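With one protein chain withheld, the remaining protein chains of the complex are depicted in position.
Chain lettering (A, B, C, D and E) follows the sequence in which the chains are written, and residue indices restart at 1 in each chain.
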Amino acid sequence: MSDYKSVSELKSIDPEMAVPFRGIYILRRKDSRTAKNGNPFLSLELGDSGGSFTANAFGDSPVFETINPAAEGCIVRLSGKTEYYNGRFSPRLQAAEVIEAAEAEADGVLGQLVEVPPEPEDELWADLQEGIAAIAHTRLRETVQRVIDETETHFRTAPAAISMHHAYRHGLLEHTVHMLRACRALLPLYPQVDGDLAIAGVILHDIGKLEEYEGDFAAKTSRSGTLQGHVVLGFRLCRKAAIQCQLNNDLTERLEHIILSHQGELEWGAAAMAATPEAVFVSMIDNLDAKMGMVQRVLRNAAEGDEFSERLAGLQTRVLLAPPDKS
Amino acid sequence: MSDYKSVSELKSIDPEMAVPFRGIYILRRKDSRTAKNGNPFLSLELGDSGGSFTANAFGDSPVFETINPAAEGCIVRLSGKTEYYNGRFSPRLQAAEVIEAAEAEADGVLGQLVEVPPEPEDELWADLQEGIAAIAHTRLRETVQRVIDETETHFRTAPAAISMHHAYRHGLLEHTVHMLRACRALLPLYPQVDGDLAIAGVILHDIGKLEEYEGDFAAKTSRSGTLQGHVVLGFRLCRKAAIQCQLNNDLTERLEHIILSHQGELEWGAAAMAATPEAVFVSMIDNLDAKMGMVQRVLRNAAEGDEFSERLAGLQTRVLLAPPDKS
Amino acid sequence: MSDYKSVSELKSIDPEMAVPFRGIYILRRKDSRTAKNGNPFLSLELGDSGGSFTANAFGDSPVFETINPAAEGCIVRLSGKTEYYNGRFSPRLQAAEVIEAAEAEADGVLGQLVEVPPEPEDELWADLQEGIAAIAHTRLRETVQRVIDETETHFRTAPAAISMHHAYRHGLLEHTVHMLRACRALLPLYPQVDGDLAIAGVILHDIGKLEEYEGDFAAKTSRSGTLQGHVVLGFRLCRKAAIQCQLNNDLTERLEHIILSHQGELEWGAAAMAATPEAVFVSMIDNLDAKMGMVQRVLRNAAEGDEFSERLAGLQTRVLLAPPDKS
Amino acid sequence: MSDYKSVSELKSIDPEMAVPFRGIYILRRKDSRTAKNGNPFLSLELGDSGGSFTANAFGDSPVFETINPAAEGCIVRLSGKTEYYNGRFSPRLQAAEVIEAAEAEADGVLGQLVEVPPEPEDELWADLQEGIAAIAHTRLRETVQRVIDETETHFRTAPAAISMHHAYRHGLLEHTVHMLRACRALLPLYPQVDGDLAIAGVILHDIGKLEEYEGDFAAKTSRSGTLQGHVVLGFRLCRKAAIQCQLNNDLTERLEHIILSHQGELEWGAAAMAATPEAVFVSMIDNLDAKMGMVQRVLRNAAEGDEFSERLAGLQTRVLLAPPDKS
Amino acid sequence: MSDYKSVSELKSIDPEMAVPFRGIYILRRKDSRTAKNGNPFLSLELGDSGGSFTANAFGDSPVFETINPAAEGCIVRLSGKTEYYNGRFSPRLQAAEVIEAAEAEADGVLGQLVEVPPEPEDELWADLQEGIAAIAHTRLRETVQRVIDETETHFRTAPAAISMHHAYRHGLLEHTVHMLRACRALLPLYPQVDGDLAIAGVILHDIGKLEEYEGDFAAKTSRSGTLQGHVVLGFRLCRKAAIQCQLNNDLTERLEHIILSHQGELEWGAAAMAATPEAVFVSMIDNLDAKMGMVQRVLRNAAEGDEFSERLAGLQTRVLLAPPDKS
Partner (left out) sequence: MSDYKSVSELKSIDPEMAVPFRGIYILRRKDSRTAKNGNPFLSLELGDSGGSFTANAFGDSPVFETINPAAEGCIVRLSGKTEYYNGRFSPRLQAAEVIEAAEAEADGVLGQLVEVPPEPEDELWADLQEGIAAIAHTRLRETVQRVIDETETHFRTAPAAISMHHAYRHGLLEHTVHMLRACRALLPLYPQVDGDLAIAGVILHDIGKLEEYEGDFAAKTSRSGTLQGHVVLGFRLCRKAAIQCQLNNDLTERLEHIILSHQGELEWGAAAMAATPEAVFVSMIDNLDAKMGMVQRVLRNAAEGDEFSERLAGLQTRVLLAPPDKS
């Protein structure tokens, strides 16, 4: 463990003392303000997977120079001194440096900056590639491969959903690969479903989320995410690749239909109700893995001894955490 | 008035008599069946704006030869003899001929085949063209013009909604031009709304319906209407034209957004909620003209002396038909 | 093919002729009436998987003697003469005999009396038994085995849902075994789910339907089905067996919870929201197989050449029937 | 700019300093309390369009004497010294004076006390009067004129909706006049709508809000607002004037119906669904201007450089603030 | 029993015979039509509590002379001959006479014309008067008495809800008196409820239905019923009487509030949510007696031997008809 302090460690320091510290945090929010004396300053929110704090960077400081041009969502290495202002932790900043995710990983703090799934990214990625390879129809496989190749960097790290406090790195990749495994396990049971289309649909169903959100760590909805939504954005990515790969019209329309209908209900954002065997199948597996993913996450994060989790909005109840008594 | 009998005229003939007749009807439904003796026959539903009847065409008859290859939704000139079967009007068919809409118009029965709006198609069309000409931004205007030019034939006659019994010829054109007029009347009052975008959005908002429905007279949902829906189909038509006309990205995305959001609520099929001044504006005008169109239609079709219309599902009440007493 | 006439065959006979016939039908409805002359008669509805007709049995006839004591839902072998009354097919009955399902099967008409799934009942049953055997925990396995043993006769034939016209023989068994296969295929992917509990929950989740419906062929809701519902009825069956098999409290409560929560939403009849990994898992698989079962059924029953099925209420759309173009 | 400090200016003063200040604020809330020593004191909330703060006035102080008899919602000119208590701004009050809105206007702070629309009140009022004059039917015009004359003082300043923090002075007048303009612009397009009735209905549709809310600045629901609601209250005002002006029954009932139905849906408070051409028309224009008013407000209040507004509950999305790129 | 034939008796006559008959029926519907030969005729629907039939009255017949000026909903004494037309009972009419309800009662057929509650009207009416007398507050009692006196004739016979087939004579009186009894029985248990106001509110809560419906027997919604609804109509009747009786403002507003809020939910037509103890109390008793009234009606109308009623929309289930086994 490095000497970098996490947010919860910072907050457990005696408020009456001014302790020097170093830490690596995500810049969640950056607002330009003007002080009473007319000088500019930045009001910042910095955080990691365990919480966040606010701090100011004044116009004549080196921290201001560094942070002013930085984008929300970047990673910052800070040094400063702990301080409370009106009873709220708000440290005095002394130096700042914008760093890459790779550096944070090298410093061993990436895992504490953002929540990550338990399976290594590379294993998930290999499974995804194997899924693509299993598509027998050449042009369909090429269509999927083209979309994935073009979005690889982003796809590997993007979250599957927005969350201000726990941006869930690799979440989209994890969810997609879990659905892929479920899809391949179930295909022999539902021979009415075309396996090639189902696999292609699973892999691309949420691809529009790569454009719906922006910022790897402090994910927020992008302009096109608001104006079009991930369903239409995914439809566009998929359609473009299908045309480039000369996929025939029938398969193109069926693949697009899986993306357009996978949300399941119009009020959840589906553009059409699932109307092919493959679209019904993918939409049901999406729902199953989304719900099971919530269960897996609360089990993973459960504090020892807790009988139940907090109430989960997505399940409309709390989850029993204790394992069954198999005696 | 020709000697062609409308459906309601046919049905008012004394059931005990077998009267020869001629008529022009839409072929609403055509099912292939096999009789007990193994011979093929067609079970047909034929109708006009006032009702429909069923009849059979047997495999060895000239009517069978004519109707068998015809598409549902075509227009048929028939001759036959009135007849009742198990208490249901089901005439004996003697001759049939598939004709074009133009012939039906020449015979003066088009208006009784399908309901048409009171304004002449050509006046509505001229107003639409004038609306396009009013778009100041060159590439935006060209984008709209291109879509309209490519779809003119269909756009002039398509209904604005599906209805088995009252396919409403020119309905889409009428609704679009009525919205266009309302839009132009309101623009001076809402200067925050960009007039070019609003006009373009109004003209193209329902363009996907040209592909969502098929058959001019006996409109039904097409394959792509079911798999994609008119919102996505319209988005595609608009996007293609915008690219061909080199419309800039900002205007393209805003125009697409109007189409994607005009349905107003996700559960009514919107892919995104209206998030630009123009999209909110067009979506509200769409709602206003849709409701006012229902009012206009029941006033137009009201029987003399009726105080109220039937209950309209779209208004959740019946409409008071009598004019106000301005004495 | 026997000389027994199906309902649709009866109705295709020339209405002007009085043709003698024999047939085997389900007695769907039986109402006692009194004729103008004061004599009693029975108004009957008889049907098979392709339709139904009504007929009267008068108080002094042998058919009256036979049918009067019979229960709705029984199978009747009839002979009579075709006849129409006020334009409606209503044959004159000459002889009737109540027979067992086994006789109908022997006569080769059971399949036309009611819709059956494509897989043989015995194969489905063997799979169910193998699923029970796969439960490692002895008392849990014994609990499931006890419930299944006690209900075998009924479980083998009961429908999974009520349908006046297409009572779906073996439907519950088919749905349960399909879920069982899906469950076992997915268990390796979700190690947080206890396999024993999940398998037991799948097998028993709908067991209350055996008491919710009555009548194998003309299924209708029973008294306890109305007053308690299948969720509570299944809970009771399961609880009783668990106590008899001395299953420990923890497993008993978890198994009961799967049954109480499998409907997914309170307004669909769930008594509690799924709150264990196994309950979430079973409830999602139930939803997946129910939707896929609708798809499989419309594909199985599709008329050749139809592009789409009728609109399915359960999917809120129609289903594309044509296979993908894999060229 | 006066030396009166706004709330946000007060809060930006260094918390460690006790700075004397003067200010004019609305008395939002006043609660009588008893201190530990048995002495009475007032707990006050004071605010302007930019925020609010709490302060105490103790029983033996001149501020207590002044504020104790004042009504919530009045305007107070204060002097005091800045102070923080447990980290919350809570100034020490030294002198207070209740003043009229006119004085606050003379002091140039009315605009910072409450949000006001961009158009001058007198121009909006003149437009309203011109609208009344445009009603051709004498008694209908007199009915509208009578209601407006009797409520003028209140109508000129009342908000169109309740908002604790941004009571929106003149909001009702602005919304009514904007609807009036839209109504008059659209009337030529919908000749089925009686212009006199539509104009009268637009002007009076929300008149009941004058009795539903109380307090110009800190608007809250009145007793009759809770017990009857603005729809019934408006109906009563309108009915009384119609009787006094001897308006005939038909027009009276149609005018009342516009008020009773303008909310559009029963669950939004409509007493009846719109069932006349005029009622449908007014209800749709109300919806259009309400939504466009939200858009106009966020554009007006947008901080420079912001791409999107906050999410608006009324539009279920955030609004794109940047103007289109018309290059 | 008279020799008048009820509808169900008419329909049980042998269709092949032309039997002369006499009967007394309600004129449910009367449409003016023109025959092929240009002559006018009336298409009539006539019915009683057990069903209805259609018949024609031709322009040159005495029946036409009698029925043409009659209002829908009147009572007609007919003579004619049974006849079937295209398989539907449609008798030939020979003579007709419009009669008063009193004559129908004298002929002993009123009870078969419309459904009536089991308690005699006069007993119900006496209970209502006793309820009014129990109101201690003089002006409140006078207000209620005035409304009831002015509407007595109508109140005694009006139905409590619309139903085409079973207009339920005295239904409003029965429901009001049942609520009155429940109210008086419960008042001692809820001393927070003012008894005078609660009794007054119960008696007047549905008074607007007297103007919402028209026609004693074939009740349909009136013009003001559609444009204002029974809640506002009742509010007006009550307000007018309260002013005439000089009831103080507080009691007037509370009485009006009970009427405005008794529907319970805005989407069921309440103008305001119940916000006084009396309004909550009356609204709950209304709901209780409405549901219990449905139960009482199905028990009253149950056929002997039926275990369950049909499914009732208002209860969302069917009702168990058999009495409990108290052995």
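In this section, a residue touches a chain if its C-beta (ideal position, glycine included) is under 8 Å from a C-beta of that chain, and two chains touch if they have at least 3 such contacts.
Given the structure is predicted, the values throughout are model-derived calculations rather than measurements.
A.B. asks: Mind giving the shown chains that are in contact with the missing chain?
C.D. replies: A, C, D, E
A.B. asks: From the list D:Q94, D:T226, D:N248 or D:Q316, which touches the chain that is not on show?
C.D. replies: Looking across D:Q94, D:T226, D:N248 or D:Q316, the contact with the absent chain belongs to D:T226.
A.B. asks: Quick one: say which of E:A70, E:I99, E:A134 or E:M284 touches the chain that got left out.
C.D. replies: Checking the options E:A70, E:I99, E:A134 or E:M284, the one contacting the hidden chain is E:M284.
A.B. asks: Tell me which residue among C:E142, C:E174, C:E214 or C:E256 touches the hidden chain in the full complex.
C.D. replies: The one listed residue touching the chain not shown is C:E256.
A.B. asks: In the full complex, which bits of subunit D touch the chain not displayed? Write them out.
C.D. replies: 35-36, 86-88, 223, 226-227
A.B. asks: Pick out the residues on subunit A that sit against the missing chain.
C.D. replies: 12-15, 84, 86-88, 307-308, 317-318, 320
A.B. asks: Suppose we count only contacts with the excluded chain; which residues of subunit C make the list?
C.D. replies: So the residues of subunit C touching the unseen chain are 223-224, 226-229, 231-232, 235, 253-254, 256-257, 260, 265-269, 271-272, 275-276.
Keep in mind that, in the parts below, only the chains that are shown with their structure count from here on.
A.B. asks: So if I look at the partners of subunit A and the partners of subunit E, which chains show up in both lists?
C.D. replies: B, C, D
A.B. asks: As a test of understanding: of all chains, whose mean C-alpha position lies farthest from that of subunit E?
C.D. replies: A
A.B. asks: When you check subunit D against every other chain, which residues touch at least two of them?
C.D. replies: Only 254, 272, 275-276, 308, 317-318, 320 qualify.
A.B. asks: What are all the chain pairs that meet the touch criterion?
C.D. replies: Touching chain pairs, listed by label, come out as A-B, A-C, A-D, B-C, B-D, B-E, C-E, D-E.
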